[in-house]
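Take this structure first; my questions come after.
Every protein chain except one is present and positioned as in the full complex.
Labels run A and B following the written order; every chain starts at residue 1.
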Amino acid sequence: MSTIAPSTAGYAVDVVESTDGRMVLSMGPQHPSTHGVLQVITEIEGEIVTKASPEIGYLHTGIEKSAENLFWSQASTVIERMDYLSPLTNALCYYLAVEKLLGIDGQIPERAQQIRVLLSELSRIASHCVWLGTGGIDLGALTGFFYAFDLRERILDLFEASGGARMHPNYLRVGGLAQDLPKGFLDKLDGVIAMYEPRMRDLRGLLQKNPILQDRMIDVGILEAEDAVAWGMTGPILRAAGIAYDVRKAFPYSGYDRYEFDVPTRTEGDAYARFLVRLDEMDEAMRIIRQVRKELDTPGNWQMTDTKFAPPPKETIALSMEALIHHFKLVSESFRVPAGDVYQAVEGPRGELGYYVVSNGDNRPWRVRTRPPSMYNLQVLKKIALGELIADMVVMIGSLDPVFGEVDR
Amino acid sequence: MPSSQTPPPGSTAVDPTAVRPTIADARILRVTPDALIATLRELKAQGFSQLTDIGGVDYLEREPRFDVVYHLLALPTRESSIGDVGAPARVRVLCGVDVDQEVPTAVALWPAADWAEREVFDLFGIRFQDHPDMRRIQMPDDWEGYPLRKDYPLRGPASERTPRPSFALKSNVAAGTPASGRAAAALQKQLLEARSREVKTAAEAGRTAQTGVHPGASVTAGDASAKELAERPVNLNTKDNA
Partner (left out) sequence: MALGSGGDFLLTTVDSVARWAQSSSVWPLTMGLACCAIEMMTATAPEYDIARLGSEVFRASPRQADLMIVSGRVSKKMGPIVKRLYDQMADPKWVISMGACASSGGVFDNYAIIQGVDTVIPVDVYVPGCPPTPDGLLYAVNLIQQQIKQGGRGGILARA
């Protein structure tokens, strides 16, 4: 029996008492396979884990407090940096919540919604590329990393073209987008769509039927449906346990109900099932992208025309006094959002990403509470690691796919 | 002087949850901490099988000061297809909590509540009774203060402020390695050529009459010494150097 206490230094553990053959191993916070700054204090007996307690907070950034001190449109810059593998998803969920509070959620132009869907699905594929590449590296499968990150590069090219930055493009605004897609974007997008199929064939060929990967992932970290629900799982982990809950289907947003796509589900609930679910999710995301691509050929408004929230087009500022005043007001003191609270959820790559946004009528958010899927996903490690080998800890953390910007915020 | 960024008086709500517009995002219930566990148990029995999130909000001027918000979702607990899952119902339970008031823990109902309650304690200071591991989760264990409270400064109390980065205190002159030896050499060469050109044209100009000299012009060629001319700042952005 060991009693562990966190030491006052905050990063070491003190073994207060140890009376049998168990060893306390502190894995992290700097560790090649913990996918970020995670410390797992494991008690092991031989090779079997008898207790695993993840310690988080090493990346706590005070994003929610920062957002309370920024204007509504500025807050998305810090909010994007939570789930840094799919920044646009964070911004989209936040803006959907703000648009609900403003009452303009029914007035977002169609083209803006289509582009939002397009970039969300591209974010999903890019995020899963990182998961796939780094998950493979954890197991020693280094080649998949190069293939996956090359696909991700082409997608980051698209983000850079539209929003200006590869990660954290800050392309969304209240009421639509910051600007329309640039010339040549659709050709680049066609290139990505064309390269996707052969690349996924390569990746699946490298990994899916690989006997070593199957040996390491099958029957590891099993989480059944009932436990998954009780521990707050959503996203690929819940779907790998058999429950087909997808926020895009259950509570459609941004026009997702117009597109045809399936929600891949497995029943085994182990790491291999989550692996297959995420690969299938990438295919479904590309299916949605193909449908959106056809719609993007028709031009349209990319921003609401109501200049109370959206700055007027730059060309009109020199010609119209009203446009100038609106622009000045929006930049210097932003718009006000009526008092109230709202919970908005989207389907992020890790599960249900939710924002509980509270406004007191001011031009700054009163509270932005994130429902972080990664934090709840990571918490279940306490349960699924029990009785597993210490060597499988890395596989389990990879299959939970945590992003610490979101866990710690 | 009133700032344009301060909202006009009387326009902000002390209790936004009481004046929210009609948004159909969830059924909303408000309870006191005494009735909390009974309500949550009742809702769980009605089919709200998942605790999606527990969050805290600090309404500084309201009685009770804090809200602990429980978001529940009615998911099926065994294998189900999209059709079976449908559009699960959401419910939001708002529990008003005073400073120093304790809230019973929901860990017995949903194990997911563990870390969420620790985070509410860490950032707001609201303790949960009978929690198995009531300690800080995000901040270091010896941190003092509850950061997300509205009276906690954004940059933290003075004792927690870290120094600014060292390069912010140094002058730019000390910084910078030239891009490459060849670029630095080429720049030097350009400078020398430009200076010799300037000295030559200044010497020629000094021989002609001085007409139309702009009051802001630098010292004329006739008055300046060669040394001063050589040390004058050189503009490389002329058409000779383009």
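For the reader, a short list of remarks on this structure follows.
Keep in mind that, in the parts below, contacts are C-beta pairs under 8 Å (C-beta built on N, C-alpha and C of every residue); 3 or more make two chains touch, one makes a residue touch a chain.
The structure displayed is predicted, hence computed values, not measured ones.
For the omitted chain, the shown partners it touches in the full complex are A, B. Note on the undisplayed chain: of the listed residues A:Lys51, A:Arg166 or A:Lys382, the one touching it is A:Arg166. When the full complex is taken into account, the listed residue touching the unshown chain is A:Leu59, out of A:Leu59, A:Leu206 or A:Ile222. On the side of chain A, touch with the chain left out of the figure occurs at residues 9-11, 29-32, 36-37, 57-63, 65-66, 77-78, 81, 84-85, 130, 133-134, 145-146, 149-150, 152-153, 165-168, 404-405, 408. The missing chain lies against chain B, touching residues 139-140, 143, 147, 152-156, 160, 162-168, 170, 174-177.
Throughout what follows, only the chains that are shown with their structure count from here on.
Centre-to-centre spacing of chain A and chain B amounts to 19 Å, using the average Cα coordinate of each chain.
Across the interface of their complex, chain B is touched by residues 6-8, 10, 56-57, 60, 62, 64-66, 69, 100-101, 103, 225-226, 229-232, 234, 241-246, 249-251, 263, 265, 267, 332-333, 336, 338-344, 352, 354, 356, 358-363, 366-367, 369, 371, 375-376, 379, 383, 408-409 of chain A. Residue ranges on chain B touching chain A, taken from their complex, read 4-5, 7, 11-14, 16-17, 19-21, 23, 25-26, 49-53, 55-58, 69, 71, 75-82, 84-88, 90, 92, 110-112, 114-116, 135-142, 147-148, 154.
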